[in-house]
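Note that this complex is displayed minus one protein chain, with the remaining chains in position.
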């Protein structure tokens, strides 16, 4: 993928955070990485979503963490993005948000239980919650990595959530899905005790969703990336 | 009704799912059946609502379940739609969604109690909740059919809801009404114990709504279909 | 006021019900009365808010209840509007809705407590809740009239709410304010026990809001109608 295409996709993914109501004012950020060149682009710090353009994004070298181009400062969360990319080889996009319901679960330190077929479809397991850490050094990155084999999403206590996937758009779609299931699971808790889905049942939904859902489209990069679809039940 | 008209109506009904906030990303689907030809049309799998056109819908034969035209794959929920049409002779439209509040009730396995005159108007009874089933074969269809004589809507535990009616638009209007009453009944439960309406009282509201409400319009097909109105209290 | 102006105002008031999210599909209705001619206009039954025009409204004689002009059937709630106008001499506009939070209070049969200065501003007292009645004859009208000296609004158990004022716009603004305070009082109940405001304190806010608030505008009809403003705190 050209750098220009990457900038356009990551800009669109950032704007989706706002369009789907996942952020307040300037909060939240999405990045995307081109592994063939080792370059990532990320939202600049404190910039309005409405006026954000592909050119505003900050280009960063994955290995050195140095800014390669751009006149704006990158998101203060850049170190966490770098840490994830360096420690999860398959990841090409990361989204971070403090969306309302996901953050509510995080504020009481509870995982989101595997109680919806929609959670099974998208995540295949409960969404774990990492204990509180401060925002210094690699503390957030390390907290996330500890949970990397559970689901492509994690809650950070008192803080918010991260989601990741093959591309920036995939990551932001998981952020949208995470908030959606966080809300439904929250509502269910107000009515009683959510019924949990056994892991072996969740596997059925996950497999069908990732292999039988959506339209067959040719992968757009030489790497074979499953792009079967991005929403369950249709 | 011509196939072209059916495609237009079902496309509009699918878009209503999104306009009324009942779906997340690509989730949810609506189908419509022309019983005179035995052909139904349904949303393709994993397609954006914004770009959906009548031509994108997939045409399917009711008896054989075979795709008659269309270059896209149908919704993975097609088998459930077929099962309902085959077992409920009066149904000409079906809607499926994981809307927030209806799904919250389903996630704790509780029916929505008959506590609102609006529930009486639209559904005439409480909205039942079927136990969890997986998404293989006719499991979902069979779960629904067991409850067919209760109300034109059902919750599926851990999953979402189905509604049905004479046409696709009727079905999606019931999906909208279901989410509306699911929210109000949810809110009431947070304030105390909802007062229930006796069934014989509910009958009064249902009858008035189905016979004294709305404008007199000529039925649009030879079959006499009650189209007295689609919302209570006005 | 000319009949044409009345139709325009009542049409606008009806559309406000939808713009402010107080109705689902076709539910809800607003009417306005010109006491100098004894004619009222009301929303037709089961008509979409988007397409509603001043000409669609149904004109009715206050004394006889007969339809004076219009080719559409009036709202099924017309008898309740007539009953209120006949028994509350100062009322020139009535709004009915099943808005989410007001209806939640009504579904557990609880009044909305006098716990917000905004309730004091608009209503001067708690919002009472009348017990369930069916929709036959004057049952709803009679239930409302019993509470007429409390506040310009009432909840109807299991059903929804009515608000009234000098004009249709005043009535619909109170419907908007009612839903607003119903939501805040609901939320407060989830955090603890709402602090109540003593009636003598509420009187201060009510008086200031009704006499010191808003801009001085000439009354638009010979009858002196207080139109000091329609929202507190600004």
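So that you can tell them apart, the chains are marked A, B and C in the order they are listed, and the count of residues begins at 1 in each.
Note that a contact is a pair of C-beta atoms (placed from the backbone, for glycine too) under 8 Å apart; a residue touches a chain by one contact, two chains touch by 3 or more.
From a predicted model like this one, the values you see are computed outputs, not experimental measurements.
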item	value
Neighbouring shown chains of the undisplayed chain, as defined at the top	A, C
Selected from A:104, A:145 or A:195 as touching the chain missing from the view	A:104
Contact with the hidden chain (one of A:6, A:33 or A:47)	A:47
Contacts of chain A with the absent chain, listed as residue ranges	23-29, 43-47, 72-73, 75-77, 96, 98, 100-101, 103-105, 107-110, 132, 134-136, 157-160, 186, 189-190
Residues in chain C touching the chain absent from view	115-118, 173, 176-177, 180, 183-185, 187-188, 190-195, 197, 201, 204-205, 208, 212-216, 228-234
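Here is the rule we use: only the chains that are shown with their structure count from here on.
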item	value
Interface composition of copies chain B and chain C: same or different, split at half	different
Distance from chain C to chain B - Cα centre to Cα centre, in angstrom	32
Between chain C and chain A, distance of the C-alpha-averaged centres to the nearest whole Å	46
Residues of chain B touching at least two other chains	190
